[in-house]
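Removed from the display is one protein chain of the complex; every other protein chain stays in position.
Presenting chain A:
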Amino acid sequence: MNYFPDEVIEHIFEYVGSHRDRNALSLVCRSWYRIERCTREKVFIGNCYSITPERLIQRFPSLKSLTLKGKPHFADFSLVPHGWGGFVYPWIEALAKGKVGLEELRLKRMVVSDESLELLSRAFPNFKSLVLVSCEEFTTDGLAAIAANCKRLRELDLQENEVDDHKGQWLSCFPDSCTSLVSLNFACLKGEINTGVLERLVARSPNLKSLRLNRSVPLDALQRIVARAPQLVDLGVGSLVHDPAMETFAKLMTTMNKCKSITSLSGFLEVTPRCLTAMYPILPKLTSLNLSYAAGIPGSDLIKLIRHCKKLQRLWIMDSIGDKGLGVVANTCKELQELRVFPSDNIGQHAAVTEKGLVAISMGCPKLHSLLYFCHQMTNAALITVAKNCPNFIRFRLAILDATKPDPDTNQPLDEGFGAIVQSCRRLRRLSLSGQLTDKVFLYIGMYAEQLEMLSIAFAGESDKGMLYVLNGCKKLRKLEIRDCPFGNTALLTDVGKYETMRSLWMSSCEVTVGACKVLAMKMPRLNVEIFNENEPADCEPDDVQKVEKMYLYRTLAGKRKDAPEYVWTL
């Protein structure tokens, strides 16, 4: 089958970057498998327990960049008890032993100890990029090791991690010889940092394009730092609280005026609304704006700001903008592709968003393809309109604050509305449902959502039929997560082979029993079926008829894992 020498095929493969395409190449024939595996530099592992690190290293000797995900998605919402797993240390240890030339490590929802960071910083001389998202257990001591030892560090990106701040001077650990930084994001750190040290670090990093500060960096320091980095493309503001000396504020505005390259703005962890005017010079060029952590900005100020952002493609904002504000977004941001509206804590306050805001957006922003929308209510009519206006949705996530609220106008479930979404958006890959929903919505999903890969369901459905519609219909389904739904053993066991075509299934507070899980585990040896037994004493074997509080199953080539805590039963 090979008419070309290996070198030619290798060269062609260099142009193939995406993981899926690479995976497809490796399945064509044995020699393509061999060539592909030897030339693969980037690997993505969606479930760190699906394969052992040794096996990975064996298959891909040229590995340079590794992405690992640990805990199930619902861990984000406190549904996974502490200590479940997702430890990165064994991976780093194996990579070090295997003398892998690791340059880049991206982790999501994993447990990262300071020891792992220490080892990481010492074992890979070419290490360039560390991205940690929603990880935990490390402290600023671990960061100090990274700063001190990674001589070629380009990127240190910390997103929404729970980091223990040991008040050490981790930033000072970057040696004077470190001049290679391109991206530094420490917005999630809660402690103080030495702004003088930071300024000097920025001053000797001519390639710095992305800088996201934490809450402790005040306005005057922000001004000095940004003044030293006019080449910045992405800025995360720490604190924007006006300090009494008005000159600094005017200085900041002048400095912002000189920033011709900033297209992405975020942060505002502490902000006095009046200070937002300092940002006005850069608003017209922004393509990405994240104000979702800026509590306390009145909707009127948000609206004034948005009017300047005509080029926005991504907007993350709080619901204090209100339906009216979303109308302004719809009129202003014609290039909008991604919108996330988060709930503010204003219980009972007037400014919140409803279906009206979403409809306005759908009418004004035809390029919208990704949505996360927390709202007080939704109607079928609105969803049907949105489906008609925006057939290009790839991600559609709706979270109604009252999870089982029906359509307030008709008192009907939202089946028809979501049905319209899946029928119209043929490219939909991710969907999250909420509101009152019967089995009918799942019938629609099974029938129309042909590209659906991830589905999140909560407090929905009436019977096993609902879950079966989805399992039977969605051929490309990879991740299914269900909580508080009346789906039981029949739904779980009707098509057990399906689960090997998926990455994982999560079911909590449903009607599935221990006995059924045991049957499933017996039939499917290449699945790990874990049930969490938080309330029982560890050595007490649960009854077969007992309902399972939480079940997480995933396909794996690694067998039963050895690091599970006491409350996890792998059947």
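Going forward, a contact is a pair of C-beta atoms (placed from the backbone, for glycine too) under 8 Å apart; a residue touches a chain by one contact, two chains touch by 3 or more; residues count from 1.
As a working rule, contacts and distances are computed from a predicted model.
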Chain not present in the shown complex, as UniProt names it (candidates "Auxin-induced protein", "Endoplasmic reticulum membrane protein complex subunit 7", "Dihydropyrimidinase-related protein 1" or "Trifunctional enzyme subunit alpha, mitochondrial"): "Auxin-induced protein"
Residue of A:124, A:170, A:186 or A:374 touching the missing chain in the full complex: A:374
Sole contact to the chain not displayed, among A:121, A:161, A:287 or A:385: A:161
Residue of A:74, A:91 or A:554 touching the missing chain in the full complex: A:74
Which of A:21, A:192 or A:544 contacts the chain that the document leaves out: A:544
Touch list for chain A against the chain that is not drawn: 74, 76-79, 134, 160-162, 188, 241-242, 244, 246, 269-270, 272-275, 292-293, 295-296, 298, 342-345, 347-350, 374, 376-377, 399, 401-406, 411, 413, 432, 436, 438, 456, 458-459, 462, 483-484, 486, 488-490, 493-494, 496, 509, 511, 513, 515-516, 519, 544-547, 549
